[in-house]
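Yeah, one chain of the complex is gone here, protein chain that is, but the others are all in their spots.
In order of appearance the chains are A, B and C, and numbering begins at 1 in each one.
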Amino acid sequence: MLRDETIRRVLRFRDDRDWLQYHTPKDLAISMCLEAAELLEVFQWSGTDLQCEGKLDKIREELADVLSYCILMADVCGLDLDEIMNAKVDRNEMKYPAELARGSAAKYTELKEAARAAEAE
Amino acid sequence: MLRDETIRRVLRFRDDRDWLQYHTPKDLAISMCLEAAELLEVFQWSGTDLQCEGKLDKIREELADVLSYCILMADVCGLDLDEIMNAKVDRNEMKYPAELARGSAAKYTELKEAARAAEAE
Amino acid sequence: MLRDETIRRVLRFRDDRDWLQYHTPKDLAISMCLEAAELLEVFQWSGTDLQCEGKLDKIREELADVLSYCILMADVCGLDLDEIMNAKVDRNEMKYPAELARGSAAKYTELKEAARAAEAE
Partner (left out) sequence: MLRDETIRRVLRFRDDRDWLQYHTPKDLAISMCLEAAELLEVFQWSGTDLQCEGKLDKIREELADVLSYCILMADVCGLDLDEIMNAKVDRNEMKYPAELARGSAAKYTELKEAARAAEAE
């Protein structure tokens, strides 16, 4: 769960510092991208080691940064995280039917591509 | 709020399709980065228009994608979103004291840089 | 121009340190993404200031980092930068005919979207 109280705390932190003035949607999108890159940096040069062992402290930090920009972006755009998340799962259940999607990686990738192509139409 | 029920729905969607096998932390970090880029793409070539007017449908979609990877990453790494978010605000309240941080963009940037430098030590 | 001698210098730098072993295409793609994010970071919170004044030292640094990963990626994948760049312009001249593309931002965006949709087919 991500509690309303926690979300309000993130917004109050911003407001106590008068930072809303810098938080335009475009600049928030840039910052979210930068934080996602910092999360990815945890895995830089890790080769075939795809796991999180030994990396949890950094992952915790960077994941929280991405999440905080999700909260801040939703706020300035008037979106509700729970609502958009449920709407997304609704759509994905249509796009990736469970009975088709179960199984091989090939199927997974093909379904993803098929869904992407359908979106582009 | 992001309800436990919603989070469980995202995880069930994954499990109904047997996709956990592809969801290594490294590949999830890559996908989160790609989705953050798709959110940023909404603002590509927008110049000095920094707002979300006329872009909300796409923002809703892409923000939900980033959020869903936050949920999936937290799950495979055994992290709790509410807990890491509160721990982050705790630390940020130390790093960016409200009385120092209020005011000009210059101060904002300097504080960010000072905090970044402190982190690097 | 980017001289052969310069490209060879970048590759020799890598080989003198035995770093080729870490330079898998996937990890190079990750690093290129991280460096592109560092270049973008130069413009974080810049709002409607879209220019490079006062930012040139950092841009020079980060742009060189992205370029060096272009060189390293081309090398491990057996690609020639000049050749792929010309092939790309060949295709783009077909996709974005100059007579259609001249003019408004709307046209620019529409052409880009049309081209993207065509690619997805």
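Criterion: a contact is a pair of C-beta atoms (placed from the backbone, for glycine too) under 8 Å apart; a residue touches a chain by one contact, two chains touch by 3 or more.
A quick note: this is a predicted structure, and the numbers were derived from the prediction, not measured.
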item	value
Interface residues of subunit C (partner: the chain not displayed)	1-4, 6-7, 9-10, 13, 16-19, 22, 24-27, 29-30, 32-33, 35-37, 39-40, 42-43, 46, 49-52, 55-56, 59-61, 63-68, 70-71, 73-74, 76-77, 79, 81-82, 84-89, 92-93, 96, 98, 101-103, 105, 108
Subunit A, residues in touch with the chain not shown (by the definition above)	30, 33, 45, 47-48, 50, 105, 108-109, 112
Absent chain, residues of subunit B that touch it	22, 24, 27, 30-31, 33-34, 37-38, 40-41, 43-47, 116-117, 120-121
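Here, only the chains that are shown with their structure count from here on.
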item	value
Cα superposition of subunit A on its sequence copy subunit B - rotation in ° rounded to nearest 5	180
Approximate Å spacing (C-alpha centroids) for the pair subunit A, subunit C	25
Centre-to-centre distance between subunit B and subunit A (centres being mean Cα positions), rounded to whole Å	5
Overlap residues in subunit B, where contacts from two or more other chains coincide	30, 33, 50, 105, 108
